[in-house]
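Structure below; questions to follow.
The complex appears here without one of its protein chains, the remainder shown in place.
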Amino acid sequence: MKERVDVDVAIVGGGIAGCCAALRMRRSGLSVCLLEKGAVGSQASGVNFGGVRQQGRDFAELPLSRRSRELWGRLPELVGSDCEFVASGHIKLARSDADVEALDRYAAGAADHGLALELIGRARLRRDYPWLGEHVVGASLAPTDGHANPRLVAPAFGRAARAAGADVREFTRVEEVVRDGDRFRVRAGAIEVASTFLVNAAGAWGGAIAAAFGEPVPIATIAPNMLVTEPLPPLLTRSIGVCGGDIYLRQVPRGNVVFGGGHAWVDLDQERARPLTEISTCAMAEALRIVPALASALVIRSWTGIEGQMPDHLPVIGFSRTTPNLVHAFGFSGHGFQLGPAIGMILDELVREGASESPLDAFDIGRFHNSAQPPHAAGPHNGG
Amino acid sequence: MTDPTTVVVGAGPAGIRAAEALVRHGLRVVVLDESARAGGQIYRQPPDAFERAYAKRYGFEARKARALHDAAARVLPLADYRPSTLVWNVWQRALDVTRDGRIERVPFDALVLATGATDRLMPIPGWTRAGVYSLGGAQIALKYQDCAIGRRIALLGTGPLLYLVAFQYRKAGANVVAVLDTAPAAAKRRALPQLAASPRTLAKGIFYRAWLASRRVTIEEGVVPLDIAGGERVDAVRYRRDGVERRIDCDAVALGFGLRSETQLADLAGCVFEFDAQDAQWLPRRDADGETSVPGVYVAGDGAGIGGADAAELWGERVGLAIAQRHGRAGADARIAAIDRRLARLARFRAALDRAFAIPALPPGDDTVVCRCESVRAGAARAAIRDFGVVDVNRLKALTRVGMGRCQGRMCGLAAAALVAAESGRDVAAAGRLRAQPPIKPLVMMPSLAPVPARGPSAPQGAAERSTP
Partner (left out) sequence: MTPGGQWVRLGAAQRSDIEFSLDGEPAKARLGDTLLTAILLVRSRLSMTRSTDPHAGFCLMGACQECWVSADERPVRACSTLLAPGMRVVTRRHAAGD
């Protein structure tokens, strides 16, 4: 006996993007049904490093990232919890002269995009961060960047969305999505959702949905290789990254140091992922070089999860090129966590107005096809 | 077909007998054990400096302990025996182990997981005070170190071990002030006919109890624990029996409600698990040979389901023989049949024991610490379960940190699942089990642990940076 649901917007995927969108859309007065095959936030959104970071992004992402940062600061107001967000600042470390030059270049470009970074030379590094390893020769500081607990954020948005009247269905796997006249029909277990708009926020599974609508994309499946220590006394005053991206570390309020680098094993068909010992031991070794005081700390756990990656490491955001009222927001390539709140706003804008105040050209799904067709910038007032 | 290399994890009763059967049939065996000496927990050998007084140390089990140790002494030199080796991961038919501060990879053709058990704990108010030990821990203090955990010791919980440890302590001269058993006398009486199927074991249990009573040790049954009182140290145990609140002054408590199997490696090996209603825990599914759902991965002993030391030895031998048979070794059929008959009989006895000493339902008060490592109280867990509609214990862990500490849920996992079940109105099996994550025990961050690469895992410059979180 099928349960039938009829809404303005059906969202496939309960990661941070989908949950933020569900909340935002409810506040805009749209009716929303979100379908998530597991528990909300259990894949990329829940297993990532937890960096809330503007620094280091492709410049095309910076406007979205800045928009998102404003929302991160208002998390208690939005979802009733700060989700352990700390504006600790983020330092990106240089381990060579070439790294220093790269940081300089990025900082100059970032300034043009409104992101102010402070370059730190060796002397100040030794003075302000004496706990950094000797081989670190410089850094770039983003003072307003920080980190949060990824386990808490999507669930908090999901809960807020539900409280705002979104129909959030966990453990409800989408089996089929089709266009039905001028609407969408989504079949998911015992429910059938009819909607005017479809939001594809399905993460690593977003490519399958895009393909179902005739616009396949070259999405790869990746998995972060994450580790965590026992609780330690306060040591890391900033969230840490490096030029090259092979290691990143942060210390959570409880005291544990979360760190990671490289890729774990993953199989999308089996929906399984596992940390790899070789990768973990490399990460441990590099973590020790970056923060020598970690020696003798206990590593108590490792984990991973499933993420979608695009060849240019930029997400797919925006209208479908084949189907009216279909909006994509997936393929965040391992760095979608910080963008989540802004994506929610953007998806709401796209659905209600057919356009977003944020620049989305770089994320157009059409970049993977040699199609001359413009995206379907359809809104509720434009049936086509 | 070439002979396989079988890796046996655990040198307790099950592991030693598995290795023995394999060696006897001329098969290559690697035995990995976390301890420095073989014997497991029940037959744990004290450090070298201690005198080997079997009767004094193992009581009625002295003959079995000696036989097992002698078997180990015969067999282990014929195997590739690596003590003081922690096995912390299973991946693609090899184990990740740590020995002497170095990580090694140990490949296997066949794997026998004989990882034993730990105490089954339930949160009681005050159970995190200094001076509270697990029941098995209290036994180890005595057997392994000739020490008592305090000067006035109360044993609280249930299970046959409660009486055994009390007896061992009192016999060794420790001051046992009380044995407080949550299981009612009526349940034990009802189980007597089935328990009589193993008359020697039953007689021992009756003997321990009678002996304790004759030494004026307070024995109470059908108790409802209220709390373990005190300041920084334990002062007393308060409980209720027959509606009357009582108090036992003590300075140490041995706490335990039966045993729980150590199944993390079976989980990491990819074994299918099933909920065992009798053991009230999730266990790897195994067939009559002890083989799990993963070909070539076997489980034996208490690590596969609580059966006691005798059953562990039999299962270990059974698994060794099964592997030998798979690789063309003949002549084991009669022995296998005999083992199966004995295991069936022991299983019947064990079922009766589990009914006699049923795990009590002791829902913790909101103020009671559930997760010792992270100091998470039951009230916080309940709030999260309600607020987020939690139906699975792994979700509870993600939201509240229950099970995220150094012990990775060994002490609190079962209680956490019970909480999820109770608050979400489902049975405990539906709440799931905490999934294992490597390393299953902590690794020390040391430079020697891995070779230092020139520059981390390779990725094209730029692309890797954009894809970091």
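Brief remarks on what is shown
We call the chains A and B, going by the order they appear; numbering starts again at 1 in every chain.
To be clear about the criterion, contacts are C-beta pairs under 8 Å (C-beta built on N, C-alpha and C of every residue); 3 or more make two chains touch, one makes a residue touch a chain.
Since we're looking at a predicted model, the values are computed, not measured.
Shown chains touched by the missing chain in the whole complex: A, B.
In the complete complex, the residue from B:Ala55, B:Ala73, B:Ala130 or B:Ala277 that touches the missing chain is B:Ala130. Among the residues B:Arg190, B:Arg329 or B:Arg372, only B:Arg372 touches the chain that is left out of the figure. In the full complex, the hidden chain is touched by chain A at residues 230-234, 255, 296, 298. Listed by residue number, the positions of chain B touching the unshown chain are 34-36, 41, 46-51, 118-119, 128-134, 136-138, 140-142, 144-151, 172-174, 232-233, 235, 251-252, 262, 372-373, 375, 405-407, 410-411, 441-442, 444.
Just so we're on the same page, only the chains that are shown with their structure count from here on.
The residues of chain B lying in touch with chain A in their complex are 89, 91, 96, 103, 105, 374, 387-389, 392, 395, 398-399, 401, 404-406, 408, 437-439, 442-447, 449-453, 455-457, 459, 461, 463-469.
Across the interface of their complex, chain B is touched by residues 39, 46, 48-51, 53, 56-58, 151-152, 155, 159, 170, 222, 224, 229-230, 241, 243-248, 254, 261-263, 274-277, 279-289, 294-303, 309, 313-314, 333-335, 337 of chain A.
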